[in-house]
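The complex appears here minus one protein chain, its other protein chains still in place.
For clarity, chains are labelled A, B and C in written order, and residue numbers in each chain start from 1.
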Amino acid sequence: MIETGAVAALLAMLAIVGVAIARIRNLFGVVVLSGAYSFIMATALAALDAADVAMTEAAVGAGISTVLLLGALHLVGSLEAKPARRPAWPLAVVIFTGLLVAYGTHGLPAFSDPQSPIHRHVAPRYLEDGPRETGVPNVVTAVLASYRGYDTLGETTVVFAAGIGVIALLRRRRRKDGEGGP
Amino acid sequence: MRKVSAAVSLFVFWVLLSGYFTPFLLTAGALSAIAVVAVARRLEVVDPEGHPVDFSGSALRYWPWLGVEIVKSAWDVSKIIVHPKLPISPALVRVKNTQVSALGRVVYANSITLTPGTVTIVAGRDEFLVHALTRAGAESLAEGDMDRRVTRFEGAQ
Amino acid sequence: MTPVEILAMVLLALGGLFCVIGAVGLLRMPDFYTRMHAASVIETLGAGLVIAGLMLLAGLTLATAKLAILGLLIFFASPTATHALAKAAHERGIVPVLEGDASGDEK
Partner (left out) sequence: MIYAPAIVALLVTLALALVRAFLGPTLFDRALAVNAIGTVAMLLLAVLEFLTGRPEYTDLALVYGLLNVVGTIAVLKFFRLGDLGHASPVDDEEMR
């Protein structure tokens, strides 16, 4: 009971933070608030028993994206331009999409329903035989690093390549700065 | 010596986080700890500042006193917050410090910041610029009790 | 409930109470520097009591050790972050409201 209430309160706060982020014109404020958003989001995810997703949200949302967004702010300046016209049409599209998504959730199985298809396909085998077959104590790690090992290898390769690309791009810019400046 | 103690602390931390005691995982943890220390050695961060193991003895005597101070001042600040009139008298004061080492000054500055009601704004060589919530808090800091204790803590290594 | 649980509940509730007090201070205080003091109530007494309560519930387990590390982390990191904030604000020229100034007069 208290758990459901806590999750509801956290989600309500998330909605409020979202609106505030959309309304604040100072982009520094937006970056700082999005950090708060990530912390609350990750807490909500942890309350919903998704510890690994919460970990990722905290690391990516509150950690690296704050740093990346600040780096971007350095390039573009910190004040958001006033919108040229009132965004009535985009707002309608967003509300429509939101309603559509909300309608779509009715087709999903109930939260943490053990009979839902996703819990009956390969999950039981991972849970029951994972530790014996792979020797890894954590189920999520066993799935990612053993059952889907090649998949994960591909993903990490892509992320690694992207990281190298970003570093290469930023390096170049900085050197140009050094030549032009004092 | 310092490297060994750093590696042991890292390994203990690994065991705490993993919570598994199978030979394979313990070996992996030990190797990771050694690898981290090896990298840290190349980065030259395993120094008295990065891993101040020499302080642990005197820290055990200083921390309880600091803990009591923190509770006392946190209680005072809480009373001020819930007081309907909000009786604050903020003050900026310069506080002399008598520590000789940089680490001692860091400990003193952080101790000031950690006790609610006082925050170190600028930590200089011989004096700190401190913002205090109340005049009384600034005065009790100026008496220098904490300063003397930190200096003793620093000298005890 | 066992006596240990009751004690833990009291500690947790007290910690929560001090967190709320700190947050109220965060709202009531007139300027940035005074708000910092309110926030440090959350980080010291509030966090400390909550962690102590949880440690009491966990008993002698790995969780207690992790909570102890969590406490140490707050103990070491929060003054650093607070000091960094204060110093940055000071260098940016944010002037503290002092006792002699018109009281409660904020921007």
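Odds and ends about this structure:
Basically, a residue touches a chain if its C-beta (ideal position, glycine included) is under 8 Å from a C-beta of that chain, and two chains touch if they have at least 3 such contacts.
The structure presented is a predicted model; accordingly, all values stated were derived computationally and were not measured.
Residues touching the missing chain, restricted to subunit A, are 2-3, 6, 9-10, 13, 16-17, 20, 24, 26, 28-29, 31-33, 35-36, 39-40, 42-43, 46-47, 49, 51, 54-55, 58-59, 62-63, 66-67, 70-71, 73-74, 77-78, 174 (touch as defined at the top). Subunit C meets the missing chain through residues 1, 5, 8-9, 12-13, 15-17, 19-20, 22-24, 26-27, 32, 35-36, 39, 42-43, 46-47, 50-51, 53-54, 57-58, 61-63, 66-67, 69-70, 73-74, 77-78, 80-82, 84-85, 88-89, 91-92, 94, 107.
Here is the rule we use: only the chains that are shown with their structure count from here on.
Between the CA-based centres of subunit B and subunit C the separation comes to 16 Å, rounded to the whole angstrom. Separation between the centroids of subunit A and subunit C, computed from CA atoms only, is 28 Å. Within subunit A, not a single residue touches two or more of the remaining chains. Taken in their complex, subunit C has these residues touching subunit B: 18, 21-22, 24-25, 28-31, 33-34, 36-38, 40-41, 44-45, 48, 62, 65-66, 69, 75-76, 78-80, 82-83, 86-87, 90, 96-99, 104.
Every residue of subunit B that touches subunit C in the complex is listed here, in rising order: 13, 16-17, 19, 70-71, 74-75, 77-78, 80-82, 86, 88-92, 109-111, 113-123, 129, 131, 133, 135.
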